[in-house]
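One structure below.
Every protein chain of the complex appears in place save one, which is left out.
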Amino acid sequence: MSRDGLTRMTKIEVVVRGSDTPSVSNLLTGAGVSGYTSLSGVSGFGHHGFHQGRLLFNETDTLALIIAVMPEENADAVIAGLRTLFEDRSGVMFVSGTYVSRPDYFQ
Amino acid sequence: MSRDGLTRMTKIEVVVRGSDTPSVSNLLTGAGVSGYTSLSGVSGFGHHGFHQGRLLFNETDTLALIIAVMPEENADAVIAGLRTLFEDRSGVMFVSGTYVSRPDYFQ
Partner (left out) sequence: MSRDGLTRMTKIEVVVRGSDTPSVSNLLTGAGVSGYTSLSGVSGFGHHGFHQGRLLFNETDTLALIIAVMPEENADAVIAGLRTLFEDRSGVMFVSGTYVSRPDYFQ
């Protein structure tokens, strides 16, 4: 898809425990991401993937879904930072493309 | 988009009545999907599409948005299962591509 007047960006959605939101926020800010949207009221179920021998999330964990949109060139640093974060915190990230109308808001 | 070290997956977002969340959960588990994220605090408006003569959702319905990410090869079974579910339950699904960093969590 390509649209007149829209600019391609990378959208990274992150699901982490609510208590890990500040770590994600610091990581985003440090990578030059100017803003993000955070959703509460999120539950995680299953994810039988284990992390260092434990479940990724317990069904009782309070989770957050954080949606960050950034220029492609900032995404590598965010992805690398999240990989490192996930070495000792539970979490998943979904990386996809999206288009925005006002790229200056995301730079 | 293609990124080093990320694996392409299929993301299926499902909007159903909150009371139908267990049916979607069973369907996902049965199709080998290891986990999903569920969001509450969701409202549906409009959707003038009719389902067997009734509105898809009433504006007073309490809805859930369920986000499941899975390998491409599991997606067909989930899509087929949701089509069957939607024969007698209201709901919509959005299917798109995404990339994840730890594919073992989704298998």
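Letters A and B mark the chains in the order given here, with residues in each chain numbered from 1 onward.
One rule holds in what follows: a residue touches a chain if its C-beta (ideal position, glycine included) is under 8 Å from a C-beta of that chain, and two chains touch if they have at least 3 such contacts.
Nothing here was measured: the structure is a model prediction, and the numbers come from that model.
Novice: On subunit A, where is the contact patch with the chain that was removed from view?
Specialist: On the side of subunit A, residues 1, 3, 5-6, 9, 11, 25, 28-29, 33-41, 67, 69, 96-102, 104-107 touch the unshown chain.
Novice: Which subunit B residues touch the hidden chain?
Specialist: Counting over the whole complex, subunit B touches the hidden chain at residues 10, 13, 15, 39-49, 56-57, 63, 65, 75-76, 79, 82-83, 86, 92-97.
Rule of thumb we're sticking to: only the chains that are shown with their structure count from here on.
Novice: Report the inter-chain centroid distance for subunit A and subunit B in whole angstrom, where each centroid is the mean of the CA atoms.
Specialist: Computed value for the inter-centroid distance: 19 Å.
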